[in-house]
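Only one protein chain is missing from this complex, and each of the others stays in its spot.
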Amino acid sequence: MRKKVVSGLLCAAMAASLIGGCSSKSAQNTQSQSGTPEATSKEAAEEKGAGSTEGKVVNIYVWNDEFKTRYEDYYASKLPAGYTVNFITTPSENNAYQNALDEALLNQANAKADDKVDMFLVEADYILKYVNSDSTIDLKDIGITDQDMSKQYNYTKEIAQDGSGAQKGISWQGCPGLYIYRRSIAKAVLGTDDPAEVQKAINDWDSFDKTAEKMKEKGYFMVSGFDDTYRTFSNNVSAPWVDGNKVVIDPNIEKWVEQTKDYTDKGYNQKTILWAAEWAAGQGPEGKVFGYFMPAWGVDFVMAGNSLEKAEADGGKQEVGNGCYGDWAATIGPESYNWGGTWICAANGTDNGDIVADIMRTICCDDATMKKIVEEKNDFVNNKTVMEELAKSDYKSQFLGGQNPLQMYCDAAAKIDMSKISPYDQGLNEELQTAMHDYFNGTVDKDTAMKNFYTAISEKYPDLKIE
Amino acid sequence: MIPFFSTYFIFSFIPLVNTFYNSLFENYRSGLTQIGPNFVGLQNYISIFQSDLLKYLGNTMILWIIGFIPQIIISLILAVWFADFRLRLKGSSFFKTIIYMPNVIMAASFAMLFFALFSDDGPMNNLLINLGILNSPFRFLATVWGTRGLIGLMNFMMWFGNTTILLMAAILGVDSSLFEAASIDGAKSLQIFTKITMPTIKPIFIYVLITSLIGGLQMFDVPQVLTNAKGSPDRTSTTLIMFLNNHLYSKNYGMAGALSVILFVITAALSLVVFFVLTGAGKRRGGK
């Protein structure tokens, strides 16, 4: 009877089968009591030499360190004595961040003063879920005025307003996107690398298609893969994804499906998926992709690194001559769109409204601070005055071959319309892209892909009605 | 014994009952709004059976079979070799240790590695192209059988070492004089295998099969990580547990509970089979 051993393995299998990648299961975390916050920045308190007094603990829910870095660089030193700021970090993978946040917010009323959520961060894809809930408060109530926000780009404000127009969130950054193309390929195919000339070749989708065909003839790819153009379409839809509780496929989304299928069949793209290794390789010295749709952060932090022949870790520098660094240029492209961005919300029930407001005012509204953020962090800040000023300066991007793209970003930012979002965008966008990949790959026909999309969303959002 | 049962009761039995109970309610969250719990009777079960349950069950079984067949064949061969007194393999304990090793890697990390190795522009494709076997990259993860094959391969890699050692232990349990007698009588290796080895280790063989089947039914993180939680393409690598996981996204305790119960019934049925095979084997042995 040596069978027991198998059972040992089985046990291991059971346990092993639960590892990894499945943080979405934290979904089960129903009533996680007052999510014990980790004092990730105890330093803040210690510097002030003060212990945490009741109610003087500011809890900030985040999914990564981005805001924490901004906070530490631009606000921490202003924190009044006696206060402690805690960052509660939950990775966003598989929805874990929203799950943790939801638990904390739903438990807000019962939480001890020191455990209450004071502020939290959200992304554009699911901001409405919180804006339209009672868990966020109108920023006016903590003293953020229209005057404070007057320099911000309109779309960043609109997106964070609830049905009755209350301002429930604020952002320090804008993420307008441009089309970033390879100068050498532009010269080889279009005969010029001048942004204004190239823009003429991709000014609308029809000319974009024609240029794509030319690219193909010369052995290049217009875009890298399936998802590259998605946001330019999904940001310009005519109606939100969900009408009441009915899912509606917008004509613009249909256009994305048609275009991408067409491009795939004609070989205008490399069939990559966003963020995949092949996708990134297209931005490298050996890349054959003409261009990528990218916001400012994507240019500085993604493309610049990927373009190098000799990686920075190996002693390479981000400089012209290393790989295809500097062989790029920016142009507006066929449509303006936004990609990314983080909004800050004040939680209902916060006992530190004044601190929350002060942090918001400093990082999201103060000209001097925001200018420093652009200069030091290359962020595109949500401040028209600052950005316009820099656009007229002699700012030059080495990566873009000495071009100053800021004016284009500013123009794009002004054109973005984010009024057509729904609280379900994140799940719907993701699932549609996933389902359609099979169609583009030719594994299934379009009807099956659509059916898979509907199945997936009915699992994710049981309250949505399909057709 | 008391601690064993009290712990079991508290940490497994109560939750089990709770899960059954939950499966009778409509209970999920939409955004920050809690819907339910409303008593809906067997509605959750009906919706589950109306969904693609059978497809996912089929996927799970296919994925398991792809991994299990090579696993059992190779494990059997290895076990016979290791146990064969005439073969006297050198360094067999080295090999026994090595084939066990992949089991130490977390399945999720393992899947991540495979993802990198077999990506469109990954080293496997480069290798195949350089060797002239392929002209253009084979897009493993974009085809149904590519994905399934990889999942099967991973399961094989992770578990064949264990299976080998189990089967080997079973074969070593066979009285070696039987083998000796047979080989003196001039029996061929194959004959020894089919006439002596297989019948003796049959109960263990069946046990390996069924426990592996149960493990297969619970397959989750390999396909989850390899396909980025999508079960793509065309949801053909979505397993039952991944399906369960999808329902947990919306905190849909009703549907997830009902699915858990169905899973429980399937596994319980199988475990009964195991038990009867085992007791049946015991009786036979006792009868000898």
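Per-chain residue numbering starts at 1, and chain names A and B are given in the order in which the chains are listed.
As a working rule, a contact is a pair of C-beta atoms (placed from the backbone, for glycine too) under 8 Å apart; a residue touches a chain by one contact, two chains touch by 3 or more.
What we mean here is this: contacts and distances are computed from a predicted model.
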Legend entry - Hidden subunit of the complex - UniProt protein name among "Sugar ABC transporter permease", "Electron transfer flavoprotein subunit alpha/FixB family protein", "Homeodomain-like domain-containing protein" or "Response regulatory domain-containing protein": "Sugar ABC transporter permease"
Legend entry - Which of B:56, B:110, B:140 or B:179 contacts the chain that the document leaves out: B:110
Legend entry - Absent-chain contact - pick from B:63, B:170, B:192 or B:222: B:170
Legend entry - Hidden partner chain, residues of subunit A it touches: 1-5, 7-12, 14-23, 25-26, 28-33, 35-38, 40, 63-66, 89, 91-93, 96, 100, 277, 280-281, 284, 297, 301-302, 305-306, 308, 311-314
Inset, instruction - Tell me where the left-out chain touches subunit B, residue by residue. - result: 1, 3-5, 7-8, 10-12, 14-19, 22, 74, 77-78, 81, 86-87, 89, 93-110, 112-113, 116-117, 119, 121-123, 157, 160-161, 165-166, 168-170, 172-173, 175, 189, 214, 217-218, 220-221, 241, 244, 253, 256-257, 260-261, 263-264, 267-268, 270-272, 274-275
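Simple rule for what comes next: only the chains that are shown with their structure count from here on.
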Legend entry - Euclidean distance of C-alpha centroids - subunit A vs subunit B, Å: 38
Legend entry - subunit B - residues contacting subunit A, complex: 28-35, 51-52, 103, 106-109, 111, 116, 119-122, 139, 142-144, 158-159, 162-163, 165-166, 169-170, 173, 203-204, 207-208, 211-212, 214-215, 218-221, 224-225, 229-230, 232-235, 241, 243, 245-253, 255, 278
Inset, instruction - Under the touch definition given earlier, write down the residues of subunit A that touch subunit B in their complex. - result: 1-3, 5-7, 9-10, 12-14, 16-22, 24-25, 27-28, 30, 94-95, 99, 102, 105-106, 129-130, 132-135, 271-272, 276-278, 281, 423, 434, 437-438, 441, 443-444, 448-449, 452, 455-456, 459-463
